[in-house]
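With one protein chain removed, the remaining protein chains of the complex are shown where they sit.
After this line comes chain A, so read on.
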Amino acid sequence: MLSTNRESPPPAAGRAAMKKELPDQFKDHRHVWVFIELERDQVHPVSFELLGEGRKLADKLGVQLAGVVLGPPGEATWFAIAEAFAYGADLAYLVEAPLLADYRNEPFTKALTDLVTNYKPEILLLGATTLGRDLAGSVATTLLTGLTADCTELDVDADGSLAATRPTFGGSLLCTIYTLNCRPQMATVRPRVMAMPPRGNNKIGRVIQHKVSMIEEEIVTKVLGFLSDGQSATANLAYADVVVAGGLGLGAVENVKLMKKLARTIGADYGCSRPLVQKGWMPADRQIGQTGKTIRPKLYIAAGISGAIQHRVGVEGADLILAINTDPNAPIFDFAHLGVVTDAIRLLPSLTELFTHRLSPHSRDKLAN
């Protein structure tokens, strides 16, 4: 189906004037693809977030949305495909092979590049995860096409080009980037930057299977082992509903406990600003912000965090931001919803105590005894 958008007049002058007629070899590139990240039998939720965005782009272009699943033969890949349909994909491309069991750059690059060359998408989106970035860079270079990292907004312009907006200079500015004269137009998006779309009931769609033209013997890199971070750990921070975080305003490593205690009390996950990682008060995967995790909780409590732009970009998606800071002019009050100018070290224990009372009649009884 041809999009009506394509018949719109070309945009006026400016940088877009650099856009020339698309070379013939790319003219039959169609459809929006989302790479469905499957690692250790788990679909990364960022893939669903991307399907939500991909759906909007595909609708604007009047084309189909496809999920791309690469993995070992077995239930996990088919489950991933069913999920892709439930989150809005019209069709799915599947490459199943034992050599796609654990992520390795060589076979994944080969499989995805082959798929693109064969089936010609015009847009290809991947999560900006360790896997997605590793793969996207190789695939884009192999195909000699444009790749825009860490987009915060995706759109198609009047003539059907992908307009990919991303932060630059550590988040101080945003820029919108186009891929000229090459296809596919590739972009990565960090987890939690896009909202999770609603899950539908559609479980059926067309599945196109493709074989990877590679054998295990050709792959140099071998996986010797995998050590999981475990259930308790940090992997969940990006997806937590409630997050409590501390910054340098906590003053000393002992006070980090006050913040963790509040988190535990209200069943929240916890994180921190960058200096706490640099001081060794917290592990790197607890860091929230531009060079840490992006979070999207329902409630974010920031204690002793100034709210520098690099921190702000990681928390802006929160529904309710609550800031505790001694400095009434701290930048965090520019984007928080509720603020209190006070000493976090004194307030945190009271908060913990009062939350305990309010939330748990059981514990109130315990305290009374």
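FYI, contacts are C-beta pairs under 8 Å (C-beta built on N, C-alpha and C of every residue); 3 or more make two chains touch, one makes a residue touch a chain; residues count from 1.
Please note the rule applied: contacts and distances are computed from a predicted model.
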Name check vs UniProt for the chain missing from the figure, options "Anti-anti-sigma regulatory factor (Antagonist of anti-sigma factor)", "Protein FixA", "Putative membrane protein YphA (DoxX/SURF4 family)" or "YeeE/YedE family protein", returns "Protein FixA"
Which one touches the absent chain: A:158, A:173 or A:215? A:173
The one residue from A:204, A:220 or A:252 touching the chain left out of view is A:220
Using the touch definition from the top, which of A:98, A:200 or A:267 touches the missing chain? A:267
Which residue from A:64, A:138 or A:202 sits in contact with the chain not drawn here? A:138
Against the chain that's been left off, what residues of chain A make contact? List them. 14-16, 18, 37, 39-40, 42, 44, 102-106, 109, 129-131, 133-134, 136-138, 140-142, 144-150, 163, 167-182, 220-229, 235, 241-242, 264-268, 277, 284, 290-291, 298-299, 308-310, 313, 319-323, 328, 332-343, 346-347, 349-351, 353-356, 358-360, 362-363
